[in-house]
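Would you mind keeping the following structure in view while I ask a few things?
Only a single protein chain was left out; the remaining protein chains are all shown in position.
Let's look at subunit A:
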């Protein structure tokens, strides 16, 4: 098998606004799409990682002697073998490649083994003697900032205050609440994996499943003490990401082993190790106070939000900014006081996961809106509509929302849908508990809930967020073909399909080949923040425009639509590379949290209908309807897929998914104990897609992937509350929260 992924072309055609088949679809259904875990090299050895069993401990000593004696072992490495800087991180370089003197979370990498077989490596790891002095872990996010400092600068990673309008407001009606969000896992189906091959020039080639090739490249090169051009990354098949591949996992480790042994090194995490091998969604504690007039207009919102970053910062800073700036939701509020804190603890490190920051805040502010509706005796949708932001509204940051914000319309759309009938058949499959045969309808109560959410799209706070695209046209066998090349990662969302569609639309060329994504071209930015169609889509569009300009020159001023391009080009090649960036953003004022920090906002609303077995605490989500504005659905089928997928992950957070920790230790690192939605949990969804173009974005697009993840969770919990009358202030809602046992 070749390590370099296949070039993707497809026989189907279709420009923007259509839903052509994905060009990698045939490979995927045949089992021939090469995921990172499928890669193979004849001479390769296997790398394994020895991890800390303790959430917090001092490393007294490490003895490798016996491990090195195991036949078949090529190398055993510790922090002493890290050739370059032993600290890395997305925002703060605070995480060691391999632990030095101290471990700060259970699962922290301590040593590496390279061996002829994974089981040889396992055997060797058991012979590494690490003596630990176990320390008392810091695990409470609300008190962590004043607890034992885990890093030189203390345990506060970031505090974002928002101060807008009056700071001592009064209101007719006040509701308060304390909410908790559990730690969710991305649980991508393809565990972390990669293959590092030492190169003749002394560098290394890494074939890897990731979300951001260039940020990996920079961090790996720094840890290896090598110039960037010696560390080349190629994207292999990615089995899902959802934020969990934005940080490094085994990238540096595999390269260290490869350079040390001069052999190709493959590393693949198993499912349990994957739970320790990537960052999770920040658990949160959120204290809210909403004040409103008697007719339901919000007067003020106050919030204190704590986000548990775990042992290392990862993207905690950005998550804190999101939770703060989006902390009142898609509502107009004149007076806002928010303090949002991200802290270090000895819990598992947390970072990016779909909707990051906005998901945690969304559960709290939407729970508050329901509580407010209840206090006012108002309909929960009416109270939301009474406060809904619109285009021109001002965010708590002072930023004016300068494109469509159809919050009221989205709520009306989901409210006006016909409700599913109450099941009259006794089909067990439609009951809470399903075919486990736990009820035949007795004790089952239906509830309906609503929620709406807001998410920023693209990178914020002044980050120079851009993507690079290269488009080439030439004649091959008498046919005009185009090639498109970027380093933007396809992780399943369908970016490769969108790139083909854009090239077809812009150049009128039907045959479009997508080259493998790698670091031989400039940065494509991260596949996160719902940004790739916007930013890499924008870059591909701009590269096509540059190609068109060149072709026009060749055509000597003739109208291109009247020129036979095959004849015009002949043996010539037109090849243009463009770096494209969205409009600039600004940092937040550190005292007041004011500033035009975000590029674009996305909105979605959900209505959830649930049946709850109130005796057993089991929940069946009967229907989950959604309305979302996507600006312009470049690929309508892919848009629906994102809304379905995002909603399902929100459902998971509502009723199933949590990494449970005790004393910093993970109690459920398996798919037996960490449950994700199956096809039976996936409810029918009626989806309305609005296309209100954003004049600032290419084709008017609005990021799609995250907004549905925000509102799905609170809508489902609101429905469970409606069915049970319970307060339910924590997600996931577990059966015992419903039964009180």
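FYI, a residue touches a chain if its C-beta (ideal position, glycine included) is under 8 Å from a C-beta of that chain, and two chains touch if they have at least 3 such contacts; residues count from 1.
Keep in mind that, in the parts below, contacts and distances are computed from a predicted model.
When the listed names "Sarcosine oxidase subunit alpha", "Protein-methionine-sulfoxide reductase catalytic subunit MsrP", "Electron transfer flavoprotein subunit beta" or "Xanthine dehydrogenase YagT iron-sulfur-binding subunit" are checked against UniProt, the chain not shown comes out as "Xanthine dehydrogenase YagT iron-sulfur-binding subunit".
Contact with the omitted chain, checked across A:37, A:500 or A:594, is made by A:37.
Check A:474, A:637, A:696 or A:739 against the missing chain and you find that the one touching it is A:637. Checked against the hidden chain, the listed residues A:132, A:188, A:466 or A:534 yield one contact partner: A:188. Although one chain is not displayed, subunit A still touches it through residues 1, 19, 21-22, 24-26, 28-35, 37-38, 40, 119, 122-123, 186-191, 237-242, 268, 270-271, 427, 429-430, 435, 491-494, 637-638, 640-641, 644-645, 647-649, 670-672, 676-680, 682, 685.
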